[in-house]
Structure formats: structure tokens, C-alpha cells
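Every protein chain except one is present and positioned as in the full complex.
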Amino acid sequence: MSFWATLGLQVVAVLAVMLGLALVTIYAELKISAHMQSRIGPYYAGGRWGWAQPLADGLKFLQKEDLVPRLADSTVYRLAPYVVIVAALAVWVVIPFGPSLVVRDLDLGAFYVLAVSSLSTLGVLMAGWASANKYSLIGGLRAAAQLIAYELPLLLAVLAVVVQAGTMSLSEIVAVQAEPWFVVAGVPISAPFIVKGQIIGFTIFMIAAIAELSRIPFDMPIAESELTMGYLTEYSGIRFTMFFLGEYASMVAMSAIAATLYLGGYALPGVPAATLNVVGPFVLLGKVALLVFLMIWFRWTWPRLREDQLQAMAWRWLIPLGLLNIVLAGIFKVVL
Amino acid sequence: MAYDKSIRPPFAGLWKGMWATLKALFRRPPTVFYPEEKEIPVPRARGVISLDTEACTVCMLCARECPDWCIYIEGHKEEVPPSKPGGRPRTRAKLDRFDIDFALCMYCGICVEVCPFDALFWSPEYEYSEYSIADLLHPVERLTEWLDTVPEPPALESS
Amino acid sequence: MASRLGAVRWVAEFGTPRIYVDRDRWVETLRRARDEEGLRFFSWLSAIDWAKESAVGEGVADPDSLEERFEVVCRLSSVESADAMHFLAVVPKDDPVIDSIVPLFAGAAWHEREAHEMFGIDFRGHPYLAKLYLPDGFEGHPLRKDFPLLSREVKPWPGTVDVEDKPSLENVEAGGER
Partner (left out) sequence: MTGLMHRSEVAVSVELQTPDMTLNIGPQHPSTHGVLRLVAKVDGERIEEVEPVIGYMHRGYEKLAEVRTYAQITALVNRIDWVAGFASEVPFIVAVERLTGIEAPPRAQWIRLILTEMARIASHLVFMSSYPLELGATTPLMWALRERERVLDLIESVTGGRFHPNFNRVGGVKPAAGGGSKTKKISMDLPAGFFAQTKTAMEKVLHVCDELDELVTGNEFIKARTVGIGVIPPDKAIEYGLSGPNLRASGVDFDLRKVEPILPYDEVDFDVVVTTSGDCYDRYVCRLEEIRQSARIVLQAIDKIPSGPLQAKVPRVLKVPEGQVYVRHENPKGEFGYYIVSEGGRMPYRLKIRSTSFSNLSILPWLLEGQLVPDLVAIMGSLDFVLGDVDR
């Protein structure tokens, strides 16, 4: 296969996976939230259980007029959703679904993931600024402040994993976790990093990831009861759909990163390495589903914090903890 | 009081809430699937006003007592031939128009209450929405249709 | 107690004294009621238009007893017991001015603004006597008795029928009530 054909195939594959997963996540959120709230949720679209509701919503949004406020900075306003969705998309490039199922195995995978995932906040800031709406502006600035506050703990948490794994390539990080840890009765047992001392790191990563995804309890950039959806206020139609899809795609992507870094990625103790190219994607998706469920569960249980409380939490607690965690990771690397 | 603000284990409240929503996830929702199954309103429910034209004597009490003047009645007097030969011809009020503007109606029920001839009743029927506000002015034909849906009054709590 | 507060006259009706004071002594009386009688809770403030001509409603039983005047009513009550008093001050229609009690009760600010726009009474010393409910540019004072209630003027009385004449007040009364 030629280079371009392969590339095209990969792009299509990533797009399909991302959009598919985003739609499934949206459906899961609709259904789970409904049942947590003594509701049924979508029921009619698509016949059984309303499975086609996200599609129907998407189609409905596509028919809507794509409005641009008169005073908006039109170019930036139009560009912003693409930035968000590209950021969510680009993460998938380095996520390994199996030993050889990875689009590009970058040596600096962990670094790349962090860099790209924070790009979406740039899109949010663009949207907030360009909308020419005060609520949007406040929302965009909150998102930017949040990014600065949470990029550091995120980085520190990932750094600890990198220290412990001794590599920045995500494929190799998974491979390290799949290595036998100790042998019980002749059976080699492997363990993901969350077991091998990274529980603090995992917690920090998840908190920071939720903050970066601006989901409850850290959804201040959107905050519908304060800012009437913040940076999304002026968006409609297809551009709103892109934000919406991007949000859920980022959620899945972040979960995939967390699963790869802390939960052993596509590897599962007990699953033979030879079958991982087939079973691996499902193992990874299972772990992603778990994390996504956790995020949905948080969202429909907890209220929103305040921006300054979030900042205080990041700077006072998460960053010192993250630093401590790196030290611990060094110790674990020597001991374990 | 039950609400102390003392220090508890860290984030106990957060986990408690998570447990509560998790329990709710597996509970049966009380949803009624509206167009397919319908809730039966209580017999006293003030859904819509129905009219018994036979009983109405065009006395105008309801129209006058209505707080927002949403009942429009027109009528005329009619000579009724004597019931038996040689009797006196009687005059009777005949109803020409009885419209209720349900866009204005505030469902207070005063018209039903003041009607001295049992011509107005509450029906719990509620599915009479219209696309245009003007269509909510329901004429006498529609008001009489609802007469069949007037339920039996409920039994009373023995006191 | 009423004389202690400087009442012109007072009436006790349904357990609550109504104390009429001179409008020059309005603020002073309320202050003394608050400080000396323990009526610390500001309940409400409004006004009554005792105009003869009434564009709406039934008018009053004895029109000759009325003058061209407003009465500003304020109710203070206690937060320890059921004690309460109504304070009334007469404000003539041609000079509708009375002192503001906002310095005494901060909560009176909105009530005075409401009375200002609804009756056209000026509250001297009010920090911000702007319209509260009505839109900018609204003319007239809706709760004055000479202000017509448009919805009732525009819409014809639906009780007309050729069976009988348009009902007068009397025949509505005769059959109207249970």
C-alpha cells in the first residue's frame, strides 16, 4: 500500500472511531443521567431504547441556521470549533489499540498527547473571545485560567508515569505495564501502573482531566446557570455540533490516555500477548468505558465548584502532590 | 438539629452522593409514556369546561361572573307553541352562541359554580391544544362534545 | 401609646391600631415606633387614593366624605410578638410629598418606589426614586382612581344579550352571588 493510501485509511479510521465513540458516549450520558434522575431518557428515536437519539440530534443541528453574531470576529468565530475538534481527533494518533494497532507510535507520545489535548482550550478561548458576548468572554477566560492551572498537575502526573516507565512512547508505556511483575506459581502476573504505586498520579490525572474537559464539578467555562453556557452561548447549528462532538471526543480521548498510562492500555493481566492485536482494542475500550462512566457519574452527582476554589485546589494541593508523586515514582522505580 | 457542621472523614459527602445516584440508576423511573399510556386525571380535575345546551337558559350568570370575561353568549327569545291545545304560548330563551375563549380562561371554575341550572361541568379532558391562539375560542359544538367525558364525582372520605 | 407617638387620631380595628400622624412628623413617629415600641420589622408601605371620581370599580358608599387626598400607609411589626401598627399620613393630592423612611428602614426603598410610580407621591430624601415596575416613558399613575383600566374599557361587556338588557349593578347583585 502506498503511503497516501495508508494515511487516508488511517485518517478515516481515526475519524470513524472518534465520531462513533463520541456518539456512543453522548448516548451513554443521556441514558445514564436519565436513570440517575428517575427518568427514562431517549426512547423513541431509532426504535428500541432510543439508540439513534444522538444521530437525530446531530441531524437536527445540521439543519439549523449557522449564525454568526454581527459584532463577532467572524474568522476566529468560525475557526474555533475546528480547533476543538482537531485537538480531540489528533490525540487518537498515538493511542495504541494493540501491539501493532497504532496510527503513529511517536517516541514523544506522552508529550504529544499533553500538547495536543490542551489545544482544545485554545479553541474555547477563541470561541469565547470572538463571540462578542460578555458571557462568552468570561467563559473563555475561565477556560484559559483553568488550562493554566491544570496543565501543570496533568504534566506532573504524566511525568511520574514517564519516570516509572522510563519512556515517553505510549506503546512502550503499555508494554512496560504488560511485563511480568512477579510470578505466582509459575504464572507471571503483570500489573498496570495504578497498582504499582501510581494511584495518586491517577487521581491527579483524572481531576486535572475533568477540569480540562470542563465537566462538572469543574464546568465553570460553560456554567449554564451563571454564564448561560459560556463560550457556547452564540453558537448554533453545525458549529455547535462540532463543539459538542469535540467535547465528547475529548472526553473519550482523555479516558483513553488515562487508560493507557495508568490502567495498562490494551493489555490485561491474563490475556496472552499473541491475541492482543485482536482483543486489545476491546480491552482498551472497556477501560475507557469505565473511566467515561466515572466522569458521567461525577457529573450527575456533584455540583459545580467556583473558579477560585478550582484554582486554589490546583495550586495548593494538586501541584505539590504531583511533585511528591514524582519523587515516589522514582522510589517505586527502584523498589518495584 | 441533625445538621452538624463538624469535621467528617474527607469527602464523605461526595461519596455518599455517588452512592445515592448509583442506587437511583437501578431504580424504576416513575415515567408515564404519555402518548401511549395516559395518566387518568382525578375526577375533580379542572381540564375543560363542558356545556349541556339543554340545561342552559341563557341567564348570562357565568359570563358576568367570569373574572376575565372570556365567555361569549348570545341568545334570543323564542315563542314556544303551547304544549296542549288552548294553552298559553310560552317564551323560551334560545342559545345562539356559547363560546369560551380558553386562551383567556384561567380555569378558576367560577362559571361552573354559579350556574344555577347545571349546564356547565368540569371535564378532566386536557388534549385540546391548538396551533393558533385564535383556535382556542371553542364554540358550543366542542363544549358539548366534552359533556360525555365528565366523570362521576368521587366517593368521599368518611369523616 | 398612640398619643406618645404623636398621633392626630387613632382607630383600632381588628386588633391592629391605625395611627394617623401628621406628615411632618412621619419619619419621627416611625423612628420612635421602631426604637421605643420595638416595632423593628418593616412590613410594607403603600398608599390609598381617596379620590371621588373613580374610573374603575364601584366607587365608595359615601362620596361626600372623601377629599382629594392620598393616605400613605406603613405597617411596622415586632419580631418578638404579634404586635403591629399601621401608620397613616394624609398627603394632599396637589402637593404629594412626604419624607422618605429609607434611612430608618432600608427595606422601604422599593416600597416607596412602587408608591411613587403608582400614585405619584414624592418621597423626599429617597436615594433613588426611579420607576420600579413600569417601563420607562410610562405616563400616569396606575393605582390612582382616575386612571382607567384599559382592558376593561376596550373589551365589551360579554354579559349583553337580547334576552334581557345590559345588566346594571343591581341585577348582577341580585343573581350573582350564591
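Note that the chains are named A, B and C in the order they appear, and that numbering of residues resets to 1 at the start of each chain.
Everything that follows uses one rule, which is that contacts are C-beta pairs under 8 Å (C-beta built on N, C-alpha and C of every residue); 3 or more make two chains touch, one makes a residue touch a chain.
Here the structure is a predicted model, which means the values were calculated and not measured.
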Legend entry - Displayed chains contacted by the hidden chain, counting the whole assembly: A, B, C
Inset, instruction - Using the touch definition up top, pick the residue from A:66, A:179 or A:308 that touches the left-out chain. - result: A:308
Legend entry - Where the unshown chain meets chain A, residue by residue: 33, 36-39, 134-135, 138, 216-217, 219-220, 223-228, 300-309
Inset, instruction - Mind listing the chain B residues that contact the chain we can't see here? - result: 1-3, 5, 8, 11-14, 16-17, 19-21, 24, 30, 41-46, 55, 65, 67, 106-110, 112-122, 153-159
Legend entry - On chain C, residues whose C-beta touches the chain left out of the figure: 13-14, 16, 18, 40-44, 46, 48-49, 56-58, 60-62, 73, 75, 79-82, 84, 86, 105-107, 109-111, 118, 131-135, 142-143, 147, 149, 152, 173-174, 176-178
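Keep in mind that, in the parts below, only the chains that are shown with their structure count from here on.
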Legend entry - chain B and chain C: spacing of chain centres that average the CA atoms, whole Å: 37
Inset, instruction - For chain A and chain B, let me know how many angstrom lie between their CA-based centres, rounded off. - result: 52
Legend entry - Two or more partner chains touched - positions in chain B: none
Inset, instruction - Flag every residue of chain B that touches chain C in the complex, lowest number first. - result: 58-61, 63-66, 69-77, 93, 113-114, 116
Legend entry - Complex contact set, residues of chain B against chain A: 14, 17-18, 20-22, 24-27, 29-31, 33
Inset, instruction - Over in the complex, which chain A residues touch chain B? Could you list them? - result: 32, 34-40, 43, 297-298, 300-302
